[in-house]
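Quick one: the structure is below, and I'll ask about it shortly.
For subunit A:
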Amino acid sequence: MGLISRILLVLAFALPAHAQEKFITVASTTSTEQSGLFKHLLPVFEKKTGIQVRVVALGTGQALDMGRRGDADVVFVHARPLEEKFVAEGFGVRRFEVMYNDFVIVGPKSDPAKIAGGKDAVEALKKIMKTGSPFASRGDKSGTHFAEVELWKAAGVDIARDKGPWYRETGSGMGPTLNTASGMNAYSLTDRGTWLSFKNRGDLVIVVEGDQRLFNQYGVMLVNPAKHPHVKKEMGQAFVDWVISPAGQKTIAEYKIGGEQLFFPNARK
Partner candidate 1 sequence: MSGMRAPSSILPLVLHEVSYAAGGRNVVDRVSFELAPGPRTVILGANGAGKSVLMRLMHGLLRPTSGEIVWGERDPDRLRQRQAMVFQRPVMLRRSALANVVYALKLARVADAEKIALAALEAVGLARLAQRPARVLSGGEQQRLALARAWSLRPQVLFLDEPTANLDPTATREIESAIAAVHAGGTKIVMTTHNLGQARRLGDEVLFIHQGRLVERSPVEQFFRQPASAEAAAFIKGELPWV
Partner candidate 2 sequence: MQDILESLRGAVALIFSADPVLGGIVLLSLKVSLSAVVFATLLGLPVGAAIAVGRFPGRHTIVVLLNALMGLPPVVVGLVVYLLLSRAGPLGELGLLFSPPAMVIAQTILILPIIAALCRQAVEDAWIEYQEQLRSLGAQGVRAALTLIWDIRFSLLTAVLAGLGRASAEVGAVMIVGGNIDGVTRVMTTAIALETSKGDLPLALSLGIVLITLVLLLNAAAFGLKEAAQRRYG
């Protein structure tokens, strides 16, 4: 019995104490985390304020759901209509625009749909559907998936109804979806950040970019303490304030992969 109590005591001290540390929980998306932005951004904030930022990276739908349940203090995603709904329903205090990056369409070098080099994302999608070329979709309620569905709509396609066997829904994050696309030489819509740090490209290259409709806006919101009193509102607000402040915006702009800037700060002054 003595041995067991000793083991329990050791474990109690070994597992990091939970409540004492100064931290906030931020619900964000897998694509944002995998772009590496947080590794660059958060240490600057933590050094300035001493607040540890714990990011739980999920799909946009899941991240907003986390906010609704009160499991996060701040939500940082990129799906404007969903974010506005979040605030309208009272779960978020106020939405602030932070930065944007863009989506690109990637596809096999062989380019069966003949869209490479184009600047029109909607035309490209139409051609993909017409030629029945394989297309890998995230299909997971994420911001990226949402953007993809909107593009199909702009092409006059109700993708949920009109999809064929060429359309493959992986139900997973950007990385696994790109893995699938690479594996089957399929087209896919991805954010530039994930693409730049994705290492398993196979035969895939960027085929379409630069279309205004591929513009991907990020917003940040404090989870409403009126709905969830335990939300760390001072620390959460400090994070929101910093991210849209000139210092935070500058830090975002400074993040580069291979010399290329990934995110373009655009918080309203």
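Brief remarks follow.
Assume contacts are C-beta pairs under 8 Å (C-beta built on N, C-alpha and C of every residue); 3 or more make two chains touch, one makes a residue touch a chain; residues count from 1.
Criterion applied: all candidates are chains of the complex that A comes from, given by their letters.
All values derive from a computational prediction rather than experimental measurement.
Any copy counted, the candidate of 1 or 2 that touches subunit A in this complex is 2. On the subunit A side of its complex with candidate 2, the touching residues are 4, 7-8, 11, 14-16, 18-19, 25, 30, 34, 38-39, 54-57, 68-71, 172-176, 178-179, 182, 194, 197-201, 228, 230.
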